[in-house]
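The complex is shown incomplete by one protein chain, all other protein chains being positioned as in the whole.
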Amino acid sequence: MRYSAFKIFSQGLTGNKGWKPVWREPDPKPEYDIVIVGAGGHGLSTAYYLAKEYGMRNIAVVEKGWLGSGNIGRNTTIIRSNYLLPGNEPFYEMSLKLWEGLEQDFNYNAMVSQRSILNLVHSDAQRDAFIRRGNAMFLAGADAEYATAEQLRAELPFLNYDNARFPIKGGLFQRRGGTVRHDAVAWGYARGADERGVDIIQNCEVTGFDIENGKCRGVQTSRGAIRAKKVAVCVAGSSGRVMAMAGMRLPIESHVLQAFVTEGLKPVLPGVITFGAGHFYVSQSDKGGLVFGGDIDGYNTYAQRGNLPVVEDVAEGGMAIMPMIGRARLLRSWGGIMDMSMDGSPFIDKTHIEGLFFNGGWCYGGFKATPASGFCYAHLLAKGEPHPVATQMRLDRFKRGNLIDEKGQGNQPNLH
Amino acid sequence: MSQTNRIKGGLIDRNQVMNFTFNGKAMQGHAGDTLASALLANGQRLVGRSFKYHRPRGIFTAGSEEPNALVQLRSGAYQEPNTRATVAELFDGLTATSQNHRGSLEFDLMAVTDLMAPFLSAGFYYKTFMWPRAFWEKLYEPMIRKSAGLGSLSMEEDPDSYDKGFVHCDLLVIGAGPSGLSAALAAGRAGARVVLADEDFTPGGRLNAETLEVDGTAGADWAAQAIAELAAMDNVRIMTRTTVYGAYDHGIYGALERCTDHLASSGGKPRQILWRIYSKRAVLAAGSTERPIAFGNNDRPGVMLAGAVRTYANRYGVTPGQQVAVFTNNDDGWRTAADLAANGVAINAIIDTRDAPAVCDVPGARHIRNAAVVDTVGRKGLKSVTLTDGQVIPVDCLAVSGGWSPNVHLTCHQRGRPTWREDICAFVPGADLPPGMAVAGAANGSMTLAAALTEGRAVANAQIKALGMTPSRKAAPKAEDEPRDCAPFWHVGESKNRAWLDLQNDVTVKDVKQSYREGFRSVEHLKRYTTLGMATDQGKTANIPALAIMAECTGKTLQDTGTTIFRPPYTPVPLGALGGRSRGKDFRPYRLTPSHKWASENGATFVEVGNWLRAQWYARPGEQGWRDSVDREVEMTRNSVGICDVTTLGKIDVQGKDAAEFLNKVYANGFAKLAVGKVRYGLMLREDGICYDDGTTARMGENHYVMTTTTANAVLVFRRMEFARQCLWPDLDVHLISTTDGWAQFAVAGPNARNLLRKVIDAGHDISNEAFPFMGCGEVTVCGGMPARLFRISFSGELAYEIAVPARYGNSMMQVLMEAGKEFDAVPYGTEALGVMRIEKGHAAGNELNGQTTAYNLGMGKMVSQTKECIGNVLSQRPEMLLEDAIKLVGFRPVDRSQKLIAGSHFITKGDEATMANDQGWMTSVAYSPSLGHSIGLGFIKSGDTRKGEVVRAVSPIHGTEIEVEIVSAHFIDPEGERLRA
Amino acid sequence: MIINHPLLGPRDAAEFVYLGDASLIDRPDWQAEDAAEAFYEYGYLRDNPAGQHQELWYHEQGDRSWLVVTRDTLTHEISKVEMARDVARSRGRSK
């Protein structure tokens, strides 16, 4: 069913009774060309682009819970391509360009809203690093803009300029950055994939891989065995547990990132703002809630919940840069499990097991990557080689010494 | 307007009159009122507008579950959006305004959206606003954003202060209703350290709202007695106005105490306190929340929850209406009818969905069995209700009860799932409670007063036993079991008009059905697609009926349908409280250098370096800008002598028989053979082979070393060294302790450095070049016997020393050095001049040691020993870290010397296009070199060590600039190091 | 979270700094034939279990001891806390 204003009008006149299910609820077939494990954002976009770009239709996406139940539905909805390193920046810029055409592409309004992202600068060293980054963004064809404190004061008068422990000295804007309605991304991709014949099978947990002589032939699931020519794992947050079933240890730890939303407020923030002297980033949703987050809790966990110290740390950061939010109330907090990788950057790669592919390690940058991740994973699955913008996202990069360490924190996942 | 709806009774103090305004209208209430009870007393039924359709709404509940009656409280910078009138205590002078309307509350222009409702059903926005693309951000979204949101922030800094605190207890009792009081009494009598927390300002819970008796006294009186008994116990702490909002790991609970919200002014005291309650055990006695039944136009002002209606009557002495009907599926609804009737309020009808006899006798009320309300009339205030059989009953208040849901929220904060109990039509706590928690009373599905009292004591006693204490033998308080039968009934199928579930977010029964139709059938999909339960009330009244309707659609049981996950906070918590005192200048502590006082008296501008404040430069009168000061400081240092407080560098005292061996393992370069009285530069690698810190280490004695780290990494280096000491080489005899703050350390640099120091170092210490050469160290005395440490090290490239004295003498030492330096025109210099000189000298600092670069990149690859065991040397040899065309640190100068270099520019080979593929590296640090008279820079560029003399482009597209730069040695000044050895 | 320090008793986890898997104690032999491979695995690969996890915490705001904490990554329940120095020795580490 194609969505349009006319459709809404005609349905409205007939009591909205003619809307059809957005996706089917198929039973698994015995065999597929590709089985994608995980109907999160990345898994669904992979299926969508496999079908749309590479004409592959005999695909299943199997999901342990409900589609979109992973981090696609529990993030702070930010999109941006303000990366530094050549291993990352072209990839994220491609992703941002895909976001920019996404809604028309899949005929679903995910509310891609490019209201800008701003990284505040509080020291000269930080300024130098952001200038370096902004220039890297330009070199990769992205946009960037450096604003002085005076320019910021004019544009964002509510920030704490005059009574700050760490005064604001400027900031790096990416005007094309912004937010997207996260759930709608999963739904849009699911709908698009389903329309093209992809079977999205919810409540179907993978319990094992069928590996024979070093080749992956399919998966065991809670709904029976499914044979597949290729198995594409795409379960960030659960990568450790799932790949353990294939006997693999990964350069990944699972950590929880909490996120928060306030009660609905009339418009306050134009775009995304991140604090540079503490852990706090924030945007305002179309519904009016301030959506914010900070640092990960910092210990290995698979429990989708965090603890108070980080809640307080994040709120301190918020109060430090925008003390006018003191009387806004935190409404809800939640936690998502992140694949924290050893250099803070992801993987889209084959494994040493033939036919078994891996996509993960997104740290807390997975949401913005959703389109490009799916696109590049689809490319790898269909063509057998990495997409040109994802050539560094390999599992063996640590052995080779080719790191993609944006923050320069080294092999300690909780620092990325 | 007068208090037309005041009736007799209640817990209010009629002698205290409180004046307040609502939308500018002056009204009066009494001490003990909430804003909601006072508004109702004044006959104000319309109090707000709903989120999506701007429907007129009234007060719906009498507690924190309120979805409708949200107001903006106070004014100016104190403006507080989305405040529930139902929990806001009335104070004299209170001002409140209604929210979310354009025009007046009565005539909201945005109400037009309600007429468009057929086209605005669940998820409509996902299906449109896509064409043309540019219109989304230009037109559609701004329109949506403007109409979304409820209250407004003042945009001024929150003028109130907040505090935090830590409370420890054996048993935390959450809720001071009947079961909570019973539990607290039992635990308190047993001698346990008890914290009893309740969100209300008057503890007692439903006891204050009911006419039930405990131990033969009125419930509210019994509650007051119980509180008095508890208050007299040293081991019990009663925290009223305190909401326990979250259950975190290992018995830690988050709680918010509202200290001054009930006062006209906080009087300079913290407005609220965020408590972290550390409990060994907890009893959740959070009670239950009533839920509505969905029927056509059930959102009119005047349609209220039945329990709330009698709360207003019994506790506040207010009747929400003069002509009241009750619509119920359970026995409890009848209590409302009975209690109001007893207060002389006309009860027109009791409409019971069940085909059952009357629960009690209610004078004057018609009992209509097996019936339901299908619709209502009265846009801005209820006028009548229509029943399934078509009969119309004129009423101005309809009390609705769809049964009660235990407040299981906190039981689910650690991912526990509630279970459905058919007999009470409710979800009760599941098996996976947060460790240490037990549940009692209505929160546990024990819905009668008698059961709550008994269970409260029993659960507390079990917890007391588990703590190894002896329970008190005193019996539980006694009450009667009131009738609580309930028959499931969620929505009136016959209703043609919209039947509302989520009153704040305007989610209707039809929306739930459409969600099902479109495939959004999991409860999480339902929530996310329709926004059910995502409003400020978190669906406390709406969720269960909506889930029941989804269960009807899918044919599943409610148990299988499940609930969405309850997460903290239970009720919303202001960000100000979560931030506590850490805001403004108090966001983080200040660390001051020992000479801070002197510096601030001598023209210093300070800069934040981590938590330190350091002098950035010292302006002198007549200087036009910071560059004047910095240039002067550099020139005078290089020409004579300058003094810089370098105390912030980390200092670690390393002692032990194996200290040398230990240092040899943590530094990449050799340290085994450093002689006593000598200093060595040391490079530290992370285990992954990347450089992360450098500094000098001085051998002060046979088993005694003093290490310095960078300012930024002092804590990190210490942590990693402790790791090495305890976890990697546990049998080395080595001991670490930080002395960073203990020694005031000053760099004294420049050709006259020795001459200056000779004046302050006591005679008898030979500091001549021969006796005390470059990289020497030792203990000396200054100013007549003051112990000091002297290091001959140089960051500036000049003849330089660092001299350290006990920190309490630091400010004095700075004065002395300046006094003694007068004859040399000694200058103090700040971090800017320090930075200029280190760039002139080609020393790497934070911009170069940024966690991404190796010794190989820094041109120090050979320092990394491969002939000893040390951290990082193995992984530093990975093949792609040693590529021939790897970036190397070199110097840069502009071809046109008048041009200014920009840190963060990228290098592009001449003739190449400025793209990422052609990126050759970047400029890390730049400075104007007063010594050379032009801008200089350090930077990493591919194969830099072999490209000296080449001219490349330094591009900074973010500035729109590009300049030609020449690759040169990083050592701009004195490359042979003659000065520092002088 | 609360960590029951073997010497100091229960302390808020906020006093500690987390490092990661306690396998980081088992630093490979730098002179072994396969040192490069062993250090790669040591430095980069993790079991990352969903369940019992032995992990390193540093009592930075306390006695500066490193601890090995055995904690369930699904429930956060802590079943054991040991001094890392003792664990290191028991695993054969010395000088």
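The chains carry the letters A, B and C, assigned in the order they are written, with residues numbered from 1 in each.
The rule we apply is simple: a contact is a pair of C-beta atoms (placed from the backbone, for glycine too) under 8 Å apart; a residue touches a chain by one contact, two chains touch by 3 or more.
Going forward, contacts and distances are computed from a predicted model.
Novice: What does the UniProt entry say the missing chain is called, choosing from "4Fe-4S ferredoxin-type domain-containing protein", "Sarcosine oxidase, gamma subunit family", "Lipase" or "Urea ABC transporter substrate-binding protein"?
Specialist: So the chain that does not appear here would be "Sarcosine oxidase, gamma subunit family", according to UniProt.
Novice: Give the labels of the shown chains that the missing chain contacts, considering the complete complex.
Specialist: B, C
Novice: Among the options B:T128, B:N639 or B:T739, which residue touches the chain absent from this view?
Specialist: Checking each option in B:T128, B:N639 or B:T739, the one touching the absent chain turns out to be B:T739.
Novice: Which residue from B:D653, B:D694, B:E840 or B:D919 sits in contact with the chain not drawn here?
Specialist: B:D653
Novice: Can you tell me which of B:A148, B:V318, B:V780 or B:L875 touches the chain that was removed from the display?
Specialist: Touching the chain that is not displayed is residue B:V780.
Novice: One chain is left out of this view; which of B:G603, B:G677, B:P751 or B:G861 touches it in the full complex?
Specialist: Per the contact definition at the top, the residue touching the missing chain is B:G677.
Novice: On chain C, what residues meet the omitted chain?
Specialist: 7-9, 11-12, 14-15, 60-65, 83
Novice: On chain B, what residues meet the omitted chain?
Specialist: With respect to the unshown chain, the touching residues of chain B are 163-168, 193, 269-270, 273, 276, 278, 581-582, 586, 588-593, 597, 611-612, 647, 653, 655-658, 677, 703-704, 731-735, 737-744, 759-760, 762-767, 771-772, 778-787, 805-809, 811-813, 816, 819-820.
Convention: only the chains that are shown with their structure count from here on.
Novice: Averaged over CA atoms, how far is the centre of chain A from the centre of chain B? Could you give it in whole Å?
Specialist: Once rounded, the distance between the two centres reads 22 Å.
Novice: Could you state the distance in Å from the CA-based centre of chain A to that of chain C?
Specialist: Spacing between the chain centres: roughly 30 Å.
Novice: If I count partner chains per residue in chain C, which residues reach a count of at least 2?
Specialist: In chain C, the residues touching two or more other chains are 1, 12, 19, 40, 43, 75-76.
Novice: Mind pulling the residue numbers of chain B that touch at least two other chains?
Specialist: Each of 248-249, 252, 414, 687-688, 875, 878 in chain B touches at least two other chains.
Novice: Can you tell me which positions in chain B touch chain C when the two form their complex?
Specialist: Answer in residue numbers: 248-252, 278, 414, 435, 658, 661, 687-688, 715, 719, 722-723, 726-732, 736, 869, 873-875, 877-878.
Novice: Along chain C, where are the residues that touch chain B in the complex?
Specialist: Going through chain C, the ones touching chain B are 1-2, 12, 17, 19, 24-25, 27-28, 30-31, 35-36, 39-40, 43, 56, 58, 60, 64-66, 75-78, 83-85, 87-89, 93-95.
Novice: Given the complex with chain B, which residues does chain A contribute to the contact?
Specialist: Interface residues on the chain A side: 3-5, 7-9, 11-13, 15-17, 19-23, 25, 65-66, 68-69, 73, 86, 89-90, 101, 103-104, 107-115, 122-123, 125, 127-136, 138-141, 144-146, 158, 160, 163-167, 181, 183-184, 187-188, 202, 262-268, 277-278, 284, 286-288, 303-305, 307-308, 311-312, 314-316, 318-320, 323-334, 399-403, 405, 407-411.
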